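One protein chain omitted, others in place.
Chain nomenclature is as follows: A and B, assigned in order of appearance, with residue numbering initiated at 1 for each chain independently.
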Amino acid sequence: MSAGLSMFLSYLVSGVIIGNIYGLMALGLTIILGVMKIVNFAHGEFYMLGGYAAYVSSIKLGIDPRLSILVAMGVVFIIGVIVERGLLTPLYAGKLDRPGDYALLMTFALSVFLMNVVIPIFGPYQKSSAPLAEGSVNLGVVMVGKTRLIASLVSILLMAILLVALKKTRLGIALRAIAADRDAAAVCGIDVNRMNPAAFGIGTAMAAAAGALLAPSFLVYPACGTIAASKANAILVLGGMGSTKGAIVGALLLGVFEALGVLFLTPGYRDVYGFLVIVLVLLIKPTGLFGSQEFS
Amino acid sequence: MTKTTRTVLMLLLAAAVLTLPMWAGTYWTHIGVLCCYYVIVVSSWNLLVGYAGQMSFAQVSFSSLGGYVSTLTATRLGLHPVIGMAFGAIVGAFVGYLLGILCLRMRGVYHSLTTLAFAEAFRTMLNLEYKITRGSLGLLGVQLFPGTSKTPYYYVGLLLAVLALLLLYRIIRSPVGFTLRAIREDQTAASVAGVPLARYKLFVFALTAGMAAFAGGFLSHFLGVVTPDWATQSAMSFILAMAIMGGLGTFVGPIIGAVGVEVLVEYLRVLGRYYMSFFGLIVLLMLRFAPGGLLALFSGFKLPTFLRRRASQG
Partner (left out) sequence: MKCMRWISVLLVMALLSGVLAGCAPKATPAPSTSGKPTGEPIKIGGIGPLSPPGTPALGEEMMNAMKLRIDEINAAGGLLGRPVELVFEDSGGAPEKGTSAMEALINKHKVVAITGEGHSSAFLAEMEVAKRNNIVLLDCEAWSDQIRLRHYEYVFAIPAGNTMFNQKIADFVQGTGFKRPFILAEDTDFGVEGIQLLGGVFKEMGIEFGSLLVDRTTKDFVPFLLQAKEFKPDILVVNVTGIGSYLIVQQAKELGIAPSADCAYFSGVADMGYPELWETTGSSAVGVVWETAIHPKAEFTELTTPFVEKYKATYGRSPTYSGLQAYDCILVLEAAIRLAGSTDSAAIRDAMEKIRIKGTRGELYFPTEAGVLYHQAPVPLLFLQYTQDKQLPDKCEIVWPKDMQTKAYTKPQ
């Protein structure tokens, strides 16, 4: 195996392991987009809140680190529902001229608020939640910390559970129905407006799970959601907006693009390749790689 | 209030603004210069978003681009800062035009995501191209005037702001302004009515980017430094807050917003680490309960603004 290829594989493997977790975050973004037709610009900050919740739960309260991930999801789900009820209801009240732009401005402002509100609460120092395991595993091409590997596997599991739940449960079917056609779903007797907080809560809980899973590896600090959010956005566009399967494929693709970029261009720009990909994909296919606006 | 009192008040205000360096002291003159910068950047963003309906999160990218180009022109080529500012504005307008071309194909959310992606990519580039930009350290530049006095900067800033506002006012009141609003209200209808969408959109993208870049160039020669922090999302959130608080989609709103927020922030600084979260909270509450901004709030929502319908319609 040539040196270049082995370098590429080691970038790829380490990239995809982390990429999965961003994929989980993108899945949350997709659900919110599908049901509420808005892009949540504060998604990265829910990721950050998830990280802090995992920190408080596992370090301050001494709860098992694996359980802490569920705690983080639960806490952020509640915060998500409160945010939706408190700030996003004007979207459907019909008093606004441009609900789409309102949502963008609101979530953008929310992201700045959340990023700053944690500074007085948790201080500017970075925190870490308890590691999921000690030590590293040799995967042949690259050594990977066990915590990262477990986090990646857990995120795959969570994605699988979510996809099955969307297919099989009553709530999942209702969410999909609204995503496909809001008015038709309402006609069929689904309480459309009650589904908004559910979608927003579930979506933000996914971001929180990603934040909690990555907290031991990448640490938690007020601005830690920015990079995560930009990756989730890139995955969202790559996978085609509103397509749940696309979110997963998008995560893998982003991992490949980043590894190629690091190898042939420079590692410094790695966090930007996602953006270049967004622009390229949108230029070639303005509706995203997996074209349809469907929510399947 | 009668017409006379209004005129008297306006004259008083004009006199106060014109004589500010004489009675307010160095520090508030400094703030006054920053206000001029913000008035230009926010008002031009308002034309792009509030009037033409082209949501963009890249306005601060253009002002920092102007700052960098202008500073580099002055330091590397040794040209006068004024030439640098003009050159920065041209480059800014050109890059704005390119971003406009990119955005022509996108609708709605894709459009805003592209501008956000552009802004983040640009900021990263500023950080990483160390040899040109000195990375996160920022680029030290050239002062426009010798000495420590802020008074000349204030008057130049004021002049630039007034010129920029006059230009924007003329555009808004001209047929071009009406067309832009038509595009904002219903793009398809405007297109059907024979409006060349692409030409208008590119025009407004290039113009507003150029104006922001010019203001950025001026600021860089006032502060003597330009950094990637200018191009961050938190910097963008200030522009956003100013426009929203004043009233997005009105002419006067963003001007009041820019000055009001800049002055407010100076007072909020005493809150230390709480200040940004307090500020964020104000913006959230404004957006939620008075999306039309202060202007709409005080006029009893009779004024049509970007987000809020006329009360009679709503």
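Here is the rule we use: a residue touches a chain if its C-beta (ideal position, glycine included) is under 8 Å from a C-beta of that chain, and two chains touch if they have at least 3 such contacts.
Keep in mind that what you see is a predicted model, and the values were worked out from it rather than measured.
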item: Contact with the hidden chain (one of A:158, A:177, A:262 or A:279); value: A:262
item: Hidden partner interface residues of chain B, rising order; value: 1, 6, 9-10, 12-13, 16, 20, 23-28, 30, 124, 127-128, 130, 134-138, 140, 147-148, 223-227, 229-230, 252, 256, 259-260, 263, 269, 272-273, 276, 294-295, 298-300, 302-303
item: Positions on chain A where the hidden chain makes contact; value: 3, 7, 10-11, 14, 18, 59, 119, 123-128, 131, 134, 136, 142-145, 148, 217-219, 221-224, 227, 262, 267-268, 270-271
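Everything that follows uses one rule, which is that only the chains that are shown with their structure count from here on.
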item: Residues of chain B defined as touching chain A within the complex; value: 49, 53, 55, 57, 102, 105-110, 112-114, 116-118, 120-121, 124-125, 128, 233-234, 236-237, 240-241, 244, 273-274, 276-277, 279-281, 283-284, 287-288, 291, 306-309, 314
item: Of chain A, residues touching chain B in the complex; value: 33, 38-39, 41, 86-87, 90, 94-98, 100-102, 104-106, 108-117, 119-120, 124, 226, 230, 233-234, 237, 241, 268-269, 271-272, 274-276, 278-279, 282-283, 286
